[in-house]
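First, the structure itself, so that you have it in front of you.
Complex shown without one protein chain; remaining protein chains in place.
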Amino acid sequence: MVIDLDRCTGCEACVVACRVENNIPAVGPEEAAKGRSINWIRVERYVEGEYPDVKVKFMPVLCQHCEEAPCEPVCPVYATYRTDEGLNAQVYNRCVGTRYCANNCPYTVRFFNFFDPKWDAPLEKALNPEVSIRPRGVMEKCTFCIQRIRKGEEKAKDEEREVRDGDVVPACVQTCETKAMYFGNLADPTSEVSKLSKSNRAMRLLEDLGTKPRVIYLNKGD
Amino acid sequence: MAALQQLERDGVPKSAITVMSSEPLHLECEGPKTRIPLFGIIGGLLGAAFAILLTVWTSKRVGLVTGGMPIVSPWAFGIIVFELAALGAILMTLGRMVVEARLARRGRGSDYGKMVAEGKIVIEIDPGATKG
Partner (left out) sequence: MKDLQPNSNSETITADLLRPLSKPGLGWYTTVTISGLLVLLAAVALGYQFTKGLGVWGINRPVFWALDITNFVFWIGISHAGTLISAILRVTGAEWRRPVTRCAEAITVFALMIGALFPIIHLGRPQFFYWLVPYPNERGLWPNFRSPLAWDFFAINTYLLGSIIYLYLPLIPDLALLRDKSSGLFRRVYGALCLGWRGTQLQWDRLERAVRAMAVIIIPVAVSVHTIVSWDFAMTIRPMWHSTMFGPYFVAGAIFSGIAALILAMAVIRRVFHLENYLRPVHFNNLGLLLLTMSLIWFYFTFAEYLTSWYGNEPEEMAVFRSKVSGVYAPLFWGTVVCCFAIPAPLLAIKRFRTIKGTMVASVLVVIGMWFERFLIIVPTLTQPKFTFNWGSYTPTWVELSLTAGTFGYFVLLYSIFSRLFPIIAIWEYKEGLPLGEHGEQTVVGVPDAELESV
């Protein structure tokens, strides 16, 4: 995935789209005040400088699907691992909820279900049937909309071709108003993300930790 | 002890004498050498072998990549090997002790328990062994 920080306006449409697509429960104002709200993608806001030279930076942060993810080896039950496609998988029904993975994630992108999720009527009718509901005690995080990836792969298989660039669009990428987000196959040199990743504005978060994140940020930073 | 020396002079063979007490007396024991340490070591090796098999075989079976670490991670598995080796040593030590001390046998209650419990030392002689 590539995120262009120079285009991001901080509107948080991606956050909303992700919630709707992935059945993320709203924990309520009290729980959110305690710091338990779940946002698989969040827009971090940093304010620099004094008035009138104020600069506000927006940084959407989601699971980086690291190649060498520190969250994976610490899970005692193999509930998180690296798939063949290069995603960091989270297996909800294997998770016993030790929360060790969350402690070891340097990007703080992992979330825990402290209570049973609930949706007040009639919101449960808006749930996405393609995404499982996580019970309490289970960790969750961004999956790069794996349900859409699977759909795209199945469609390609039906049409007897490879998955093309643009076949798979996660909810956040689809919704972004300023087209600041791109998604595709980094291993495919012709894909848009592949070309953008070679830009001289390209950088990754916390690169010196050696996690090898797969989300590339384009940032000229002025 | 004086009483034991007297018995020896009377020609009672050492194998027929059993001395029971409520605390260890540290008399010279010429009995069979103990094998408890040896079995402890054997237990440790067995535990280690089991741990190696368990960790290597199961992680190969599961075959999932976590954090870029090798599927077979010797240093991590080594910790499990150490612990299970210690466990093996502990269990074997206990088992061998029970065997060598002839504990946990059926129907062998102690006739002199009450006297020993009062702090007395009991010397028991087996008439069968003194003959021939």
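In this document, chain identifiers A and B correspond to the written order of the chains, with residue numbering beginning at 1 in each.
In the analysis below, a residue touches a chain if its C-beta (ideal position, glycine included) is under 8 Å from a C-beta of that chain, and two chains touch if they have at least 3 such contacts.
Keep in mind that this is a model prediction, so the values were computed, not measured.
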Residue in contact with the excluded chain [from A:Trp40, A:Tyr107 or A:Phe183]: A:Tyr107
Touch residues of chain A, complete complex, unshown partner: 31, 34-36, 42, 44-46, 61, 70, 73-78, 94-100, 102-104, 106-108, 111-116, 135-139, 206, 209
Chain not shown, touching residues in chain B: 1, 3, 15-25, 27, 29, 31, 34, 36-37, 40, 54-55, 58-59, 61-62, 66-67, 69, 73, 76-77, 79-80, 82-84, 86-87, 89-91, 93-94, 96-98, 100-105, 108-129
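Keep this in mind: only the chains that are shown with their structure count from here on.
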CA centroid of chain A to CA centroid of chain B, Å: 58
Chain B residues within the chain A interface of the complex: 62, 64-69
List of chain A residues in touch with chain B within their complex: 67-75, 78, 80-82, 212
